[in-house]
Each structure stands twice: as structure tokens, then as C-alpha cells.
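One chain of protein is taken out of this complex; the other chains stay put.
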Amino acid sequence: MSRPRTEAEYLARLIPPSVAGTVSRRTLFRGAMGAGAALGGATLLSACGSDSSTSSATSAASGSAAASAAGGGEVSLGSNQSDDVPKKGYQALGDAYKASTGTTVKINTVQHEAFQENINSYLQGKPDDVFTWFAGYRMRFFASKGLAGDLSDVWAQLQGYTDGFKSASTGDDGKQYFVPVSYYPWAVFYRPSVWKEKGYQVPKTLDELKTLGATMQKDGLIPIAFADKDGWPAMGTFDVLNLRINGYQFHIDLMAHKVAWDDPKVKKVFSTWAELLPLHQADPLGRTWQEAAQALQTKKAGMYLLGLFVTQQMTANLDDVDFFTFPEIDPAIGADALDAPIDGFMMAKKPKDEARAKALLTWLGSKEAADVLVKSDPTLLVANSGANVSGYTALQKKSAELVGSAKNIAQFLDRDTRPDFASTVMLPGIQAFLKNPKDIDGLCKSLEQQAKTLFV
Amino acid sequence: MTAATTQAAPTLAVPQNRRKPRPSRIALHSFLVVIALGWLFPLAWAVINAFRDYAFTSENGYVSWGGFTLTNFTAAWERANFTQHFLNSVYVTVPAVFLTLLLASGVAFVIARFTWRFNLVLLGLFTAANLLPQQSLLIPLYRLSILTPLPEFMSDSELFYDSYWVLILVNTAFQTGFCTFVLSNYMKTLPKELYEAAMVDGASVWRQYWQLTLPLCRPPLAALATLEVTWIYNEFFWATTLMRTGDKFPVTSALSNLKGEFFSDLNLLAAGSIIVAIPTLLIFFVLQKQFVAGLTMGANKG
Partner (left out) sequence: MAASNADTPLVTSAAPAEAGGAQRGAPRSGRVQRLKGPDRLVVLTMVMVPLVLVLGLVWLPALSTVALSFTNWDGIGGLGTIKWIGLTNYENVVTIYPPFWPALRNNLLFLGVLFLIATPLGIFLAVLLDKDLRGSRIYQTPLYMPVVLSLALVGFIWQLQFSRDFGLVNAMLQAVGQQDAASPVDWYGDPNINIWAVLIASSWRHVGYIMLLYLAGLKGVDPSLREAASMDGANEVKTFFRIVFPVLRPINIIIIVITVIEALRAYDLVWVINKGRNGLELIGALVAQNVIGEASRIGFGSALATIMLVISLVFVIFYLSTVMREEER
């Protein structure tokens, strides 16, 4: 990895590999550019249940109205945004909120990884009134354990969120516990200049992908860059293969262990993956995703399946980066599902001042907050469709369209399933698969045995 | 130190020709030189690279010479907020060492001075405590610390968790065993006549302890203090698991934060690591005798 040449490049690299799974997926690719288009009223269905009541906010400035109702005083916000750019973004939010309502937002920033690791004790100790977290099972888990506050009345005033986002924010009991703020998609990235030169076409089916891979190998490229030293990046590959082969509903059921891990359909995912492995970069377990991205950057690899944050590693050539969604495998299922993890805020169960906390959350979910974020943190896709996204780069625009047109959105394996299952079973399990792709039966049996003990 | 006394003891069979080095001596010295250099090398390499500019090493690789600068140190100091973290280390280490020695000397005194049925049990409980694996105690300690409230002036989290107190007390509990063991051994060698005289004078147990025994225990206390400061300062397991607020982390856990931010700039990390290592290296060089004495007192009676 070469020395960063500009400040932006430098900032963009401030993502530790071990943390990337969490932070990077939210934010953190540089590039404050261009004009973008708003999402439009696309419906985003999400992993969760289907509570899509229409939001009934009538006042245009719903956010600030609610906020000014509880002006002055202080509210605390626990943040895992320890890197420079997102940290500044949050500070800007706090300042804007204070300017608008007079309430000070005391932001307690904890190093990214540490925040997540200590979440259990954090929530049971004396957490901040509001804290950053992720949508999906990860959110519903804490909600169901009674560690998060009910935000249904906040949602009653939020505008600009599609049904998909609302479902993503809903707990198992039908109430909302989460206010979404940003998100990003997972897709297959490539360098158009290389593809144009070699005459490659974007593959639309699995067979086309395989053929393309073979051609790339003949041309001396690594077809698909790959890294799984930290254990989580390969989950993206599993997710997309499962979504393509077995469909969104099966994937969600599998994540909830409504289907067994030794089901033949799951084995099919692994065997398809095993077929594709020769096209992937060898020895993934010793490589971090940043290093794999460098392979793409230095034109050694042809493609890389990762989240939008991969562009952090490619800041020198951002105009020469493009992506496509993973090709379809089963024509009956198509290719309109993808992973697009959503980040946002939750409220502690017993905040020091519930009214103020809810006021802050209402404002955070508003168009005003989204505008502030877009301006001060140019590396996100904001969740609120009412935000002014004229500052979006071409890549951000395309990402927003991709997610907007997707029929089904998953949150990524480690946010869609039980955290203990994801980190102590799936992570080593997938690493074991990558070491030994031949023993699929043994692997699935082991995964199922362990799943049974956790999903009691 | 014992080494001096026994080493100087004259022996009957004096090796001939002390002046002319024998081949075996030369071989011995050469071997030791190689070993010493080999052992020193990894640390020396880290020190050298702490002084090297990252731009230089990323262009020329590490097998190169040049690119020396002091900026890594200043950058590391600021980015990792070392001032605050060193202070935190002081807040934890100094009280912990003091408390450990105080408590350990008390128990050691009782064990050494009086014969009691429970002496052996006590000694056993304390010594074994030091040897238990920390991970196996993590969960209950962490629950305990969350459940124990503290007044606000003692802890801004209002809990035992995430306060300096929890680190101080946990470290004390762990280190008391070793110190008790060493001190009791030492105190047992103090002549009983000392106490006889004191008893005749009507001195209370407390006075015997405080004015008689402790002053005489300066050597082991110094040795243990050196050791304990090093061990507690270097400790990072409890610090990372029982504390949540980044600003309160002692310096060794702060280093892992620095790693989080600058994982690719190895030179900067090397500078940060050297900064963290300096206090222990200093203590080691200045108080080497005490350090060695402390460890060996635990191993050797005396």
C-alpha cells in the first residue's frame, strides 16, 4: 500500500481492517463530488416484518418542530464513529441541532470496534440517551431484550422514509426501535478502463460470469479479488449467492434458522461457491479487504465483490470505478435482491430525559439532518428520500438507484442473524470452507449442529 | 543482592590464567554475544524504524537506511493523546501498587509472625490467585462491576464498571498473592529477638508491624514495587474489558486504539509502542537490581 498522496486519501484510509466490517460499511469513502438525484419513491422491502403504515406527518418541518418543543438542556449521544470524517459529520449534526433548538448534544465517541464489542455491557450499564447502531436482527435482538426504547411515536412524525426503511426499523413486536440514517450497497466493482481495453462485458448470468472469469485468467488478471482475514468480508459472497440461488425469503429464513443449515439448498450455495473459488484470488485468509482492493486498484484483479466502501482504497481513480449487481443464477429468481446494510440510531431503554432524546431522534430522522450529513460527510448514502442529494458522486447516484430499484434488501449476514451465531459459528465456519472447499457436507452438518444449540 | 555475596566467595580451585582468555572462554563470549544481539534485534529494529519516515520506507522498503525523522513520535503522541493516557496509567498503577504492598505486607506479617492453623491455607489462597487465568474470571467480574454502584464523585459512570477503582482493585487482588508470598518468606528470616525486645517494651502488634518489620523490609518492598509497577502498567486485559470510555484507558490499551487508526503506518505505530515502552524500560535500566531481586526473591528464599 503506497503512501497517501492527498489529505482525502489519507482520511479515507483511516479504516482499520478489523473494524472495516462495521465502520466501513457505513461510511468512509471519500469523494465530495457531483450532483446526484434523489431516490424517488422506490419501495425498499427489508429483512423484517411488514409493518408499513403510512407516515402521517403533516407539518413540513416536523423535525424541527418537535425538537423546538423541548429546547435547551442536554442530551447524550453514544457514537462509534471514531474516524475523522464521520466524526466530523456527527459533530456537524450536533452543532446544527443546537443551533436549531438550543439543546446541546454531548457526543461520546468510542473507538469503533470497542463500541460494538462492549455493546452488551454498555446497554446494561448507563448508556447514553441515544446511540449509533445497525438495522436488522442486530437491532431487533436488543429491542426484544428490552434494552432499547420504543420509538413508534417518533416514527409517527418522520417523513421521507419508504416502507422498506420503516420495516427495517421495526422490532419483533411491531414497534419501531430504530431511526435509519445511512446505508450502502454491496456490488461487484470493476475498472471500466480495463474492461473497455480488454473488451469485457458486464455478465448477466452465472455462466457469463464464469466465462468472463476464464477469459480474465487467460489475459493474466485475477478474475475476482478476494480477502477474508477478518472473517466477515466473505459473508457478502455467501449472502449474494444464497439470494441468487435460493431467493430472498429462503435467505431470511435461513438467517432466522427457520431452515436448517444442512438443507440441500444451502449445500448448493456452497458447492456453487466452490465452483467459483478458482476464479477468486488465492489465499484469502491472509489478506485484508484493503489489500484485495489494492489488487483492483492496481489493475491486477478484474472484479471485486464488496460494499461501496471499497472506493476508499481507490481514491486516485474514482472516476474509473463502476459496479454491477451480482449476476442472476436462477432466472426464476432474477437479480434484484442485494445486501444494503443500514446504519442509524436507537434510544436507550431509560434515557435521562426521554422527551429530549426523542426530540433529537425525530430531528435525526428528518430531511434537515440528512442535508447536514450529506454536506459534511460526503461518503454516505442518506436514508431520507427528502434530502438534498445534489452533492452525490456518480457512484453514489448509481448506488442509490441500485438500492432504490431493488425488490428485496438484506442487511448482511452478521446483521441479519444472531450475533453469537455470526461471530462464533459462521465466521470460523466460512473460513474453514475457504480452507477446505471440498467438505461441504461436513461443514453444513457442523453449522447446523451449532445453530441448533444457539437458536433454542 | 545475593549474587554479590556468593559470587565473591573465594574458591579453592581457582581457574588458571585468568588473564589469558582460553579458547573455550572466547567461544563462550562469542556465543553469548550472538545470543544477546539476536535477542536485542527485534526491539532495536522497532526503535530504528520509529525514527524513520513512512514515506521513505514505503518507497524503499524496510531493507534500507535513511529517512530519519522525529515526526513519528510527535504525531503518535498527539494522535493517541498520550498525555491523558499516561495520566490514566498513573491513576491506576500508583494506587494499585501502594495498596497491593500495603495489604500484602500486612498478611505476610501475620503469616510470618504468628503461627496459626490457617497460615498455609491463607498462603495457598493468595498464591494460587495469582496463577489463575484471567479470561476465566472475566464474566463474573464484569457483571459484578456493572452491578456495583459508586457515588458520582468516585466514578462518573456511577458504577464500579468503567471507573479507575475497578482496575485498581482488580489488579490489587491479583497481585497481592505474589507479594504476600515473597514478603512472608522474607519476613520469616527476621530474627525473633527483634520482636522479643518490642514485646518487652509493650509494643502493640501494629507498632511491631509498622515500625519494626516494615522498615526492615525495604529491600523486598523496593523490589516488589519495581516489579508491580511494571506488571500493572503493562496489564491490558482488564483495562480493555472493564473500561468503556476511551478517554479513561490506561496507556497500553490506548496503543491498540492507535493501531486501529494507523494500522498501515508501521513506523508511527513503532514510535507509539516505544513511547509506551519507555517507562518500563527506564525502570528496568535504573532499577535493574531491584527488578531482578524482586523476581528472584519469589523464587529463592531471601
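As written, the chain order gives the labels A and B, with residue 1 at the start of each chain.
Note that a residue touches a chain if its C-beta (ideal position, glycine included) is under 8 Å from a C-beta of that chain, and two chains touch if they have at least 3 such contacts.
Worth saying up front: this structure is predicted, and the values here are computed from it rather than measured.
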Completion exercise
Touch assignment to the omitted chain, from A:256, A:333 or A:432, lands on A:432
Fill in the blank from the handout: Per the whole complex, from B:42, B:151 or B:215 the residue touching the absent chain is B:42
Exercise for the section: Taking the full complex into account, find the residue in A:96, A:130 or A:147 that is in contact with the omitted chain. Expected result: A:147
Fill in the blank from the handout: Residue positions on subunit A contacting the omitted chain are 1, 18, 116-120, 124, 138, 145-147, 229, 231, 283, 285-287, 291, 419-420, 423-424, 427-429, 431-432, 435, 446, 449-450, 453-454, 456
Problem - Hidden partner interface residues of subunit B, rising order - result: 1-3, 5-7, 9, 11-13, 15, 28-29, 31-33, 35-37, 39-40, 42-43, 45-46, 49, 57, 61-63, 103-104, 106-107, 109-110, 112, 114-117, 120, 122-129, 131-141, 143-144, 169-170, 172-174, 176-177, 180, 184-186, 188-189, 191-193, 196, 204-206, 209, 219, 230, 233-237, 241, 252, 255-256, 259, 266, 269-270, 273, 276-277, 280-281, 283-284, 288, 291-292, 295-296, 298-302
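Note that in this section only the chains that are shown with their structure count from here on.
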Problem - Centroid spacing, where centroids are CA-atom means, of subunit A and subunit B in whole angstrom - result: 44
Problem - Residues of subunit A defined as touching subunit B within the complex - result: 1-3, 13-14, 16-19, 82-83, 108-114, 118, 121-122, 124-126, 290
Handout entry: Complex contact set, residues of subunit B against subunit A
Key = 54-55, 58-59, 142, 146, 157-159, 161-162, 240, 244-246, 257, 259-264
